[in-house]
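Starting off with a structure, shown below.
Only one protein chain is missing from this complex, and each of the others stays in its spot.
Up next is chain A:
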């Protein structure tokens, strides 16, 4: 059967990536590594309510009013599960976007992310703006702006009613400049 040496090597191969993720956060999770997502975060559900934070995108429609963007179609062919990390760096248009990675929970990860940050050039920014404009046109949404809105909603448990809604962050990206 497997030798002791093999077992020890296997343990090292499994435990080192796991140690990196648990100690320094998902920003230092290596790939490939045999791991499943932990997702050990919790949300508040007391008393009979919970708070949710989510980001939505809005663009101007033909009538000139803000209309919610269909995120799946906007991103296509990029799979929708990458929406959050992409929104976190606002499609690469945010300042220092090349250093923004999800799960930076330690100084080491932060320092590495800063020193290994990729510079997003003006050419890259123009490319993404053209790409976004074309994607918005497919949804009959026009205009030079894309609004990123982060909303915090308080929801009643168990009936799901929205008790309170407030905008925590809002930024309008100019796609024509």
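Keep this in mind: contacts are C-beta pairs under 8 Å (C-beta built on N, C-alpha and C of every residue); 3 or more make two chains touch, one makes a residue touch a chain; residues count from 1.
Just so it is clear, contacts and distances are computed from a predicted model.
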| item | value |
| --- | --- |
| Missing subunit (named according to UniProt) among the choices "HTTM domain-containing protein", "L-serine dehydratase", "Cell division protein FtsW (Lipid II flippase)" or "Spore maturation protein" | "HTTM domain-containing protein" |
| In chain A, positions touching the absent partner | 1-4, 7, 10, 14, 18, 20-22, 26-48, 50, 52, 54-55, 71-73, 76-86, 88-89, 91-93, 97-98, 100-102, 109, 112-113, 116, 118, 120, 124-125, 127-128, 131, 153, 155, 157-160 |
